[in-house]
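Omission of a single protein chain aside, the complex is shown with its protein chains in their original locations.
Going in written order, the chains are labelled A, B and C, and every chain counts its residues from 1.
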Amino acid sequence: MPLRKAQAPNPNFIQCKGCKKTLFVADFEANLRVCPNCDHHHRLTWQQRVEVTFDINSFTELDADLYSGDPLQFPEYEEKYLQAQTKSGMKDSLVTGTGTIDGQLISAAIADFHFMGGSMGSVNGEKVARALERGVELQCPVVIFCASGGARMQEGLLSLMQMAKTTAAVDKCRQNGIPYIAVFTDPTMAGVLASYASIADVILAEPKALIGFAGARVSAQAQVLKIPDDFQTAEFVLRSGMLDRIVHRKEMKATLGNLCSILGHRLTAGAKS
Amino acid sequence: MPLRKAQAPNPNFIQCKGCKKTLFVADFEANLRVCPNCDHHHRLTWQQRVEVTFDINSFTELDADLYSGDPLQFPEYEEKYLQAQTKSGMKDSLVTGTGTIDGQLISAAIADFHFMGGSMGSVNGEKVARALERGVELQCPVVIFCASGGARMQEGLLSLMQMAKTTAAVDKCRQNGIPYIAVFTDPTMAGVLASYASIADVILAEPKALIGFAGARVSAQAQVLKIPDDFQTAEFVLRSGMLDRIVHRKEMKATLGNLCSILGHRLTAGAKS
Amino acid sequence: MANSWKEWEKPVLDLEEGVSKLKALADKETDAIKREALETRIEEFEKRIENFLEVRYSRLGPWEQVLLARADPRPYTLDYIQTLFTDFTELDGDRRYGADHAIVAGPARFNGQSVIIVGHQKGRNIQERAQRNFAMAKPEGYRKAIRMFEMAERFRMPVITFIDTPAADPGVESESRGISEAIAASMLKMFELTVPIVSVVIGEGGSGGAIGIAIANRVLMQEHSVYSVIPPEGCAAILWRDPAKKAQAAAALKLTSDSALELGLVEQVLKEPFGGAHRNPAEAAQIVRDAITTHLTELQKLTGEQLRQHRYDRFRAFGHVLGP
Partner (left out) sequence: MANSWKEWEKPVLDLEEGVSKLKALADKETDAIKREALETRIEEFEKRIENFLEVRYSRLGPWEQVLLARADPRPYTLDYIQTLFTDFTELDGDRRYGADHAIVAGPARFNGQSVIIVGHQKGRNIQERAQRNFAMAKPEGYRKAIRMFEMAERFRMPVITFIDTPAADPGVESESRGISEAIAASMLKMFELTVPIVSVVIGEGGSGGAIGIAIANRVLMQEHSVYSVIPPEGCAAILWRDPAKKAQAAAALKLTSDSALELGLVEQVLKEPFGGAHRNPAEAAQIVRDAITTHLTELQKLTGEQLRQHRYDRFRAFGHVLGP
C-alpha cells in the first residue's frame, strides 16, 4: 500500500532515522514507512495512518472544525497555533472520525505528532472524548492512535483537565461494554500516557516507540539508578507489564481487526457493515 | 487483663521465646503474653485471644461441634486428629462465634496454631465461611484472627478447595457491604494466606508475625537471591504493601473496635448493642 | 519405583521401533506373499502395543499418574489453544509490574464464539522452560489473569482456563510482590464473574497455583492429569521426613482424576487416548473440545446471576464436615 510522498531534497531518496541509510522513497513507502534495512518505524501523519489502517476510502473525518480559543491568552500561543495549522493543514493535533477495518465499523482518534508535538489541549481532549463516546452511540469499538509529548502547557489547567475528561469518556465505554484499543506510536508521553492511553482494554505499541511519563532527562536526574538501555521504549514498557503486544506496522491492521471483532462480538455495529 | 496460667515446670516463671529471658508469669500474663523485655508477642490459644479481644463474657462460641471425617482415610490422620483434640480440647483448628468489642457485635473466627498447626481442612474452611456469612446474616463486621501453617494435607484436594470456599464467602461479604478485617498472627502461611486472609478489607498483623506463601526454606532454595533479614515477617510484608498496619497486642482491641465501627457505620448491628 | 513415565513406556517404544523397521521392510518387499506376512506381523505388533497400553495404563498407580501428568510430551495449553480455538491473540501484562509467561491469556473464538482463554504454560525446551519459569506463575501472572477475567466480564465472553502448573512461584520476589494476594484476588475475581467459566486440568493441578485460575462452573480433568493440595514429594518430606516416600504420598493424597471425581470435586474426567494425550494429541483435543462444548452450552442457559450463584454453591459445598 503506497503512501503519499514525503518532502525531501531529492524526492527519490530519504535517509532512515534509525540506521541513517539512504532509502528509495518508493521502497520506503511501499514498506509503510518502515525501514527495510533496520525496521525503524518512522512517524506517520494522520493521513498516512488512515491509509495503513482503514479499508480504502472508508474513513470519514468528524469534528473537523474544532479549534482552540487561547483561553489563557498565553504568550506566543496564538502565533504558534496558527503556524502549526498552516504547516499541517490540521486544526489541532488530533483527528477523529469513523472508518472500517475488514468491513467492521470503528470509531477512531488519530493523533499527529507533527502538530505541536501532538500535545493535548482542550480540542485534543474534547475530540478524544467524542471518539470514545461515539463508540457508545454507534455501538462500535474505539481505536485510538496515541502520539503526544504530553499536555499542552499553553492552555494551563484546562489542559490538565483533559486528562480527567478523557478518562471519564473511557469510563463511559467501560460502562457500556464498548471495547477500546489504544495504539502507542512514537512518542506517547506524560499527560496522554497518564490518562486515557493507559486504561484501554487492550494496548498495542509500534516497535521501539518512546513511551513514558517523564522526559528521560527528568528521570535520569531524578535518581542515580542505572537506567536500562531500552528505558521508555515499547520493549521496556512491554517487559514492565504495561503493554499487551508490540505489533509491527504490517500486522497492525489485521491485529486491530481481529481484536475489535472478537471483543466487540455483541455490538450491533460489530457485524460487517 | 490477666490471662489463664500457662503450664511450665515452675508455674511462676516462664522463658521468653524471643529474648530467652526468664519472666514472672504474672507480669507476662498481665502484659497479654507480650515480653516486657523484648516485646515478643507469644502465640495465644483461642481462649486467650478471646480474652484480650472481646468485651468480658461477650463471646459465644458457635458451630462448636463440627469435626472432620477423615474423607481420604489418610494414613495416621485419625490418630493425629484425636490426639490434637484431646490435647487442646478443641474439635478442630479454629473457633467461631460472636462477641462484642466496645459493645459492637462482631462475627469472629479465631484460629489456634496449637491444633495441628492451625491447618485448614474442611472444618476450618467451613467455619471460616460460616463466620463470614454470619456477618451478612447478622449485619455486623467480621474479624478473623489467622494462624496457620497452611492447608491440611491429610484432607487432600478437599483442603485445597477450602481456599476457594472461603474466598467465595469473602465475596459474599463484599457483595453485601460487610466489613471484614483479618489479623495475621504468628504464623499466617500458605493456603490460608493465599485465600481469605489476603483479601480482607483491612489487614492488621501482630509485630514480627511470620507471614508467607512458601516455607522460608523453600524460598531460599528457589533462588539464589539475597533474602532480606526480616523476610516473611510482618515488617517485611508491611513494606511489601500487603498489610495495612502492624498493631501491638495492647492496641489491637481498640484498633479493631474503631475500624469496625467506622467501616460498619451503616449496619443495623453496627450500633452499640 | 519409576522416576519417569519413560520407564514403563519403554516396551511400547521398543515395539514401535519394531513396527517401523517392519514397515520399512514391507515397503521394500516386492514379493506379495512375503509382504502380506510382514503386514500381518505389523498388525500383530500394533495390536500388542494397543493391548499393552490399554492394560498398562488402566492400572497406573497414583505415582505413575503423577509422572504421566508431568510428562514432557503431553500437549500443553498453547497446543490446545492452537487446536481448539481460532483467532487467538495473546495479550500480556499485569499493568502493575511485569510480564509473566508462565500464564498465557487472550481472546479467541471457540466454535465461532468469542471467549477468553487463560492457562498455565510449560516450556518445550530448556530456554522456554526458563522463560516460562516451569509454568510457575508469579504475582504478575495472576494479575494478568485478573485483567483478562475483567475483560471477559465487560464484553460478556465465557472464560476457559487450562490448569497445568507444579505450583505458584515460591521465590523471594514473588513473596515480596504478594503471590498470596494475587492468587486470592484471582479466585475472588472469578467468583465475581457473571459469565460461564470452564476449567480443564490438562496436566499438573498444583495446589494454590492451580486453583488460582480454576474457580469455574465446571471443572474437568483429563484422565491422566492430577490435582493436589501439595506435591507428593513435599507431602512425604513434611509428614514422613522422607521425600522418597512420594509414591505413598501420591496414593494417600488421592490426587488422580478418578479420586477427584469420586470426591465430587470435578464434573467430568476426560478420557485420553491409550498411553496418554501425547500419543494422539488430535484425539485428545477432540475429547476436550466436545466436553467444553457440552458444558458451555449447558452453562449458557443460565443468567449471569445464576452463573455466579452456581459457582458459589459449587465451591461452598466442598468439604467433609461431620457434627450436628
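In this text, a contact is a pair of C-beta atoms (placed from the backbone, for glycine too) under 8 Å apart; a residue touches a chain by one contact, two chains touch by 3 or more.
Since the structure is predicted, the reported quantities are computational estimates derived from the model, not experimental observations.
> Quick one: jot down which shown chains the absent chain touches.
Across all of the complex, the chain we cannot see touches A, B, C.
> Can you work out which residue in A:Glu29, A:Glu51, A:Asp112 or A:Glu126 touches the chain that's missing from view?
In the complete complex, the chain left out is touched by residue A:Glu126.
> Given the contact definition stated above, which residue among C:Phe52, C:Tyr97 or C:Trp240 touches the chain not shown here?
Once the missing chain is taken into account, the touching residue is C:Tyr97.
> Looking at the whole complex, which of A:Ala30, A:Leu138 or A:Ala194 touches the chain that is not displayed?
Selected residue, touching the omitted chain: A:Ala194.
> For review purposes, identify every residue of subunit B that touches the missing chain, sorted by number.
Looking at subunit B, the ones touching the missing chain are residues 174, 177, 179, 198, 201-203, 238-245, 255, 258-259, 262-266.
> Footprint of the hidden chain on subunit C, which residues?
95-97, 139, 143, 177-178, 181, 185
> If the missing chain were put back, which residues of subunit A would it touch?
These residues of subunit A touch the chain that is not shown: 65-72, 74-76, 91, 121-123, 125-126, 129, 151, 153, 155-165, 167-172, 174, 190-191, 193-199, 212-214, 218-219, 222-223, 225, 227-228, 231-232, 236, 240-242.
Just so we're on the same page, only the chains that are shown with their structure count from here on.
> Using the touch rule from the top, work out which pair, A-C or B-C, shares more C-beta pairs.
B-C
> Counting only Cα atoms for the centres, state how far subunit A is from subunit B in Å.
The answer is 51 Å.
> How many angstrom lie between the CA centroids of subunit A and subunit C, rounded to a whole number?
The separation of the two C-alpha centroids amounts to 41 Å.
> When the C-alpha atoms of subunit B and subunit C are each averaged to a single point, how far apart are the two points in Å?
Chain centres of subunit B and subunit C, defined by C-alpha means, are spaced 34 Å apart.
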